[in-house]
Each structure stands twice: as structure tokens, then as C-alpha cells.
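Complex shown without one protein chain; remaining protein chains in place.
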Amino acid sequence: MKKKLMLFSISFLLISGLGFAAGSKNVYRIGVFHSPTGVFHPAYATHSYDFYITRFVFETLLRYGPDGKLEPNLAKEWSASKDGTVFTFVLRDGIKFHDGTPLTAEDVKYSIEYVGFPDYKGARASFINAIKGVKEFKAGKTKDLKGIKVLDKNTIQITTEKTYSSGFLRFGINFEIFPKHIWEKVEVGKAQEATDLMRQPIGTGPFKMTEYVPDQYVTFTRFDDYWEGAPKLDKIILVKTNRDTAQAQLFRGEIDQIYPGSIRKTDADQFKAHGMVISGVPRNAYQYMTVNLTKKPFQDKRVRQAIAHALNRKGVVDNFLEGHGEVSHNPYPSTFWAHPEGMNEYKYSRDKALELFKTAGWNYDAGKNVMYLDGKPVRFQLKYSKGNVVREKCAVLFQQNLKDVGIKIDLKIMEFGVMYDEVKKSDYEIALVGQGSENDGDLSKFYYSDFIKPIGDNSGSNWIRYKNPEVDRLIDEGFRTLDQDKRQTLYRKIGLLLNEELPVIYIYHWPDNIVFTGKLKGRTIPPVAAYSYYYKANKWYFAD
Amino acid sequence: MSLMTVESGLSPWKIATAKLKRNKLAMFGLFVISILVALAILAPVITPYERDRIDMFKIYESPTSEHKLGMDEMGRDVLTRLIYGARISISVGIVSTIIAVVIGVILGAVAGYSGSIVDSIIMRIVDVFMCFPFFLIAIVIAGILGPSIINLMLISGLLNWPSLTRIVRAEVLSLKHCEYIEAAKALGLNARKIIFKHIIPNTLAPIIVYATLGIARGILIEAGLSFLGLGVEQPVPSWGNMLSAAQNFTTLTTYWWVWIPPGFMVLVTVLSINFLGDGLRDALDPKIIQ
Partner (left out) sequence: MRKYLIRRILIIIPVLFGVSIVIFALIHLAPGDPYSSMIDPNFTAEDRRNLLEAIGYYDPLPVKYVKWLGRAIQGDLGYSITYKEPVLSVILRNFKNTVVLSLTALALSVLMAVPIGVISATRKNTIFDYVVTVFSFIGISVPIFFLAMLLIKFLSFDLGLFPISGMQTIGSGYSGFMKFLDFVHHLMLPVIALALVQMAQLMRYTRSSMLEVIMQDYIRTARAKGLKERLVIYKHALRNALIPVVTVICISIGYLMSGAVLTETVFVWPGMGTLVYQSILNRDYPVVVSCALVMAFFILIANLIADILYAFIDPRIKYE
């Protein structure tokens, strides 16, 4: 009995020890909080956890470089005609897919037009709507998309109906290139049932996916024929873990990287003490409070401005984000090229708030601490969703802040999908939401009045139902301008305008935080969140 | 229980009470519960601070003489919220048990007494309910109705009545054929009167025990569901949602005052109720002779 115990304890300790040792082989392990679902096809992947794979195994024509600007990736040159309707990309030589087949412009054409096949049942059908011939192609009248032309084995040309200022962004970044010779053999309508093919993605990236164990991990092994040179690491593994234990696993060396979401100072201190690198990747996004613009009380700009003054937005950044983020006064963060100067900061001031409410005709009874509108005490319901700890705290804080100006707030926490649905239908009074913007500065989807649908219809992308002719005019100009300097001036103007009008009350910008082991070297992270996590992964190596 | 021959001349209830008083653990449990209920009721009077008042400068502050249990992740006094939390946790336990008892007793008595078809139908429904995996249904219903205290009470109550139905039905079945009831039937009393006036009072013993333990179950369910984010919503504090705030690992390892007190309170409360319920079961059980 004693002997058995000894044997058992020894193997026990051995394994614990091995657990540590295993980490230092040439394998890099990334912890993620949601497991990829196995849809590893760029045209069909919808969950961001599947993007971890599709944006790594597959590559796009262009990518973001360390200065935040577009740089060559699969394409070595790119240009557009002066009127912004013809986009040409020239591919590099010698790019191979993971199965050894060379990449050609045929694959690029196929990858882009794929979402237009009549039987395509995925989420990206609208990505190609700007291309010439798309209506005929989707209706099945043409066999392929005429607006995309293969000029030679390395050159591809895309023609759009009208000036398309988002051309480089759309065609260069939004389409990952996958192999025609594999997917043309599968009937488009049945592609999602080809589970085996889906889960053995063949791309051009520096690592190929070699193992997928659902709900546990995904293994990527180096691709020696990668066009930029064979990677130095042997393997990269995506490990499913959960938020509570991931930090501990990081410290014990069981994993090498996590995306921790918001970081507190004590967390940051602990990370640094364990030799971790904290990288805050700027994200062109913002968290905001939306007040229903179709309801009378909120249609007065002064009311919205008053609310902005009443909320302790700086407190959120200082205390909930502990400095990992900044207060937001318009859609663009300070790290973005379209960020305007001279904005109104709507500093936290109860007095200023009360003043503005007064000018808007609201009556504050200081004795009872109640705000009255049209003789009735003001009371609103604030909807917000689960899953974002900082936002949940904001809801509670804002309830308190508004209580201080006599406004009663009822909190309603909901599942994200459900809340989002109601909010888009305009079935809400106040809500807390986060929003990302396009990297080319375009804000049309959210603020352009053309995209407004009637109340009760959840399909319009401008669901706050904001209508401002001046903003519309500026956005229209933006559609027609490819000149980057002109665009900067334009979008800065829009930013300033939105800062004054406050269609939504901007709360904060936040970086995407990546925390990883200091032992990893050779890594650069371009300042564009979501697209730069694997930048030049072939150059990464361990310092040992 | 009421039908056993009583030798000493004392009523069965008096005998049970005496037995209970001798059970030290049960008395301890009763004592603790009384204190907790008192605390819950007196919360607004005895708590040192406002329940929801946020002090952004004191987030995660460790215990001091001013804030005996420190501050939570939003800068609110933990001790205050802990005491208010008792209200939620205890009331969820009680209300959900009341719901379960009302449904369970009525259905169980009807099933046991009526026999044949009615019994079969009711028992089939019980079967269906009993094989519902609890958390699956709880999560689905929370998804439909949204998280809230009322939904929590409903879910808890609606999913716990089947076992009580079975217990009551078994008791009723065994009582159905004894002389007492036969006499009532012979006297021409209608079924409803018999069930409500004669049978149910005699099945009180297991109901009391079940109800007591059910409250404990309800508190644990509240903790679990709020932990998953399906229960009590902010800013209302409950022991369950205070525990879930500790899902951040740093909080787990460093800010112990935020989560250990509520966890401990759940343990102590449920433990006390279990002591009491167990004591009640022993006291009301005719088979154990002290």
C-alpha cells in the first residue's frame, strides 16, 4: 500500500513538473474564452472565435502595417483609377497554398465572387454589392461575376458601378483568399455541410491548421513554404480556457497569451511582475449611451448634452478601465487619423447638467431631488447587456449619476442578442451599446439617414434613426473622395459635428488588450485591433 | 403521525416539540436563522451605509474600521449589501418553496385520493417534470423571461413541486384506507372536504420537513443562477450575484472580502436550515424512538 502511494505521488509530481516543462518547447499557446465552432471558411465564418482561425490560416490581399496604413500582403502592388471605379491588384510570385498548389488570380476572383453565387447562404452576400454585374450574377443570369477580371495569372481587376472610396479596404482586407481548386468541387448550396473540408482549411498563411478538437483546442503547425519565409515557431495552439482561470494559467506557464479584456492596475502589476508584455491595440470603436431619438424628450440636443455632463465618464475610464482607455467625445479615438481637434469634452458637472436641463424646459426640484418634465417625474428604463463587465458597471454608475440630477433610472439587463434586436426596432428608452467603425473612416452605416428604416423594423443599420442633412452631405462627399488628405478633412468635420450634436452620448474608447509572455520575441503589433493579432507570425520566436 | 397511538397522553405535536428542543444542532440552526431573518427585516435600520451609494475612489478598498467588510468592485459598502442580500436570498427561498408546496400538496392530495385516471394523469405530468434537467430549463426560462427575482422564484418553485407531490401522494395513499377516513366517507363528506380538512392536516409532517429543506434548496438555486448571471439583477444585491462578481481571478485571490462573506453566508444559512429541517424530520418521525 505504501509503495503504491509512493509510486503514485512520484508520477503525480513528475506530471506537474512536465506540465511546466512542456511549455518551453517551440510551441506558442494562446488562451481564448470561447471555442471556435469549426466553421473555418472565410465566406461562412460568422463567430469572432472562428475568425481567429480564418484570419490566420487564410490571408488577404493587403494588410495593416506598423504605422496603421495598408501595406502589401498577397498583393505586392495595388492601384485605383482616378474616378475610383477600377481597382487593380498585382499578386506576388511564388505563393503556395498549404497543399502545395500555387496561388493565382483565379483564386482571388473565386474568393471574392463566391458570396454572390445564387445558392450561397452565408452572411457576406452584401460585401460585393458595389461591383459591376453583381445583380445579374446573384440572379443566376451570368456564370461568374463580370466585374472581376483576371488580367493574367498574377493580376486582378475589379470594376465598381460608382466611385467606391472604400475599395481598397473592402477588397484588400475584407476578403480572405481560399483555394478555387478545392471549393469549386463542392456545390455552393451544400458547402456548409462539407464539415470535413470546412475543418481542414487550406490557406496561404504561415501556419496550417493541423488539429481541431472542438471546445478544447486548435493546433497550427508551421508551413515551411510560406511566401515570406518559413516560420521560426513549430506550432501555435489556441486553447479554450475561461476568464477566471486564464490569468492563473498564464502565470503558471500553461499558456503564453490571453486577450484579457479590460485590465485593472493590480492586474497590470501582476502581469508585469510575471514578465508579461501588455499591448493595448487601438480599436476604432466606442461605447456609448443611446437615447431614443424618436421620443420627444430626447430630440432636444440640449437634453443630450445635459445628460453628457451628468455622467461621470472620466470616472469610468479612471476607475473601471484604470487608464486603459480614454473618454470619448465623438466616434473617433485619439489614435485614429480622423480624430478632430477642439471638441467639447462635456466635463462631469452636475451644475452644468442642471443648467442645460433647465434651458430645455425640464424642472428640477432641489428639495425633493426630482426632475420634472411636463409636470411628471422623469423616469427612464436603461437596457444593457450581459457579458461586458465594464459596461455593466457603467449602467450601475450612470443610474447613480442620473439619480443625482433627480432622474430615476430602472435597469434592465438582457441577453445581448435580445437587447440588440429590441434596440434596433427602436423599442427602448435608453441603452448602452458598443460600436465599431470602418477603418477607412466611413461612418455612413450608423449616421447616414438613407439607412433608416421605420420604427419596429430591425433591419436598418442607422437604427438610432439620426437625421442630419449636413452630416448626410459630408458623408456623400466622403463616398466620392479617394484622396486621403481630403478624406481626413471631411471626416474631422463630421467628428466635430457629431461632438456638438451628440446623437449618442459617447462614453469611452478602449484598446484591445493582448497580454503575452515576455519570452516571445520578434513580434510587432500594428495599431489596428482585430486585424493585427497574427501580423508576421512567421517572425515570432522564443528567446530561450 | 397523528394516527399512532399515544401512550403518554400528550399530543403528538407536543412530543415532537420536546424532541426537537433536545436536538442541539437543530436548536442552533433555529437560533441562527432567527438572527438572519431579524437582520434581513431590520436591514434599512441597522445598515451603516446606503445600499447603492457608489464611491468611485474606494473601489476594492480592503476592510477598515469605517467599512468593516471593505468595498466592492463598484465602491459600495460590502457589509451593507451583505445584510440586504439576506433579504433577497431568504425571500427567494421562501417564496419559491411556497409555490412548490401549494402546487405539490394540492396535486399530490388529489392524485392520491382520486386514484385511477386522475392519479395517472397527474403522475405522468410529474414524471415529465421530474426528468427535466433542472439547469437546462432554468436557463431556457431565464432566456425567455429575462433575469429577475420573480422569475427566479417561479423557476425554482415550478421545478421543485414534483417530488413533494410524490411524497404527499404516498402519504395520502396510506391514509386513504384507514378507518378514520372511511368513517368520514360513510358520513357523506364530499371529497374536497375530506382532502382539505382531514387528509392534508395529517400529511403535514413531511410537508413541513420538505418545506424547510426546500427553503435551503431555494437559496442554493438563487446562488447558482445568479452566479450564472440569470438571477437577481443589479443594483440589487443578493448573495449569489455578489459571489459572481468574484469571477475575476484577481478578485478571487486578492479581494477576498468581496466574495468570501456572501459565500460564507450562504453556507451558514443553508447549514442552519438543514440542521433545523433535519431535526424536524427526526422529531416528527414516529419510527425513531428516543
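When the chains are written out, they are named A and B in that same order, and each has its own residue count from 1.
The working rule: a contact is a pair of C-beta atoms (placed from the backbone, for glycine too) under 8 Å apart; a residue touches a chain by one contact, two chains touch by 3 or more.
Nothing here was measured: the structure is a model prediction, and the numbers come from that model.
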Touch criterion as defined above, residue of B:56, B:118, B:141 or B:184 at the omitted chain: B:141
Touch criterion as defined above, residue of A:81, A:155 or A:192 at the omitted chain: A:192
Contact with the hidden chain (one of A:81, A:101, A:142 or A:174): A:174
On chain A, residues whose C-beta touches the chain left out of the figure: 11-12, 15-16, 18-19, 22-23, 25, 27, 29, 35, 37-39, 44, 46-47, 121-127, 174, 192-193, 195, 198, 214-217, 219, 235, 237, 239-242, 244-245, 248-249, 252, 254-255, 415-418, 420-421, 435-436, 438, 445-446, 453, 458-461
Positions on chain B where the hidden chain makes contact: 25, 124, 127-128, 130-137, 139-141, 143-144, 216, 220, 223-224, 227-228, 243, 246, 252-253, 263, 266-267, 270-271, 274-275, 278, 287-289
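One rule holds in what follows: only the chains that are shown with their structure count from here on.
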Chain centre separation (chain A, chain B; CA means) in Å: 45
Interface residues, chain A side, partner chain B - complex: 243-248, 264, 266-267, 270, 312, 315, 318-319, 386, 389, 392-393, 395-397, 399-400, 411-415, 418
Footprint of chain A on chain B - complex, ascending: 52-54, 56-57, 59, 73-75, 143, 146-147, 229, 233-235, 247-250, 252, 254
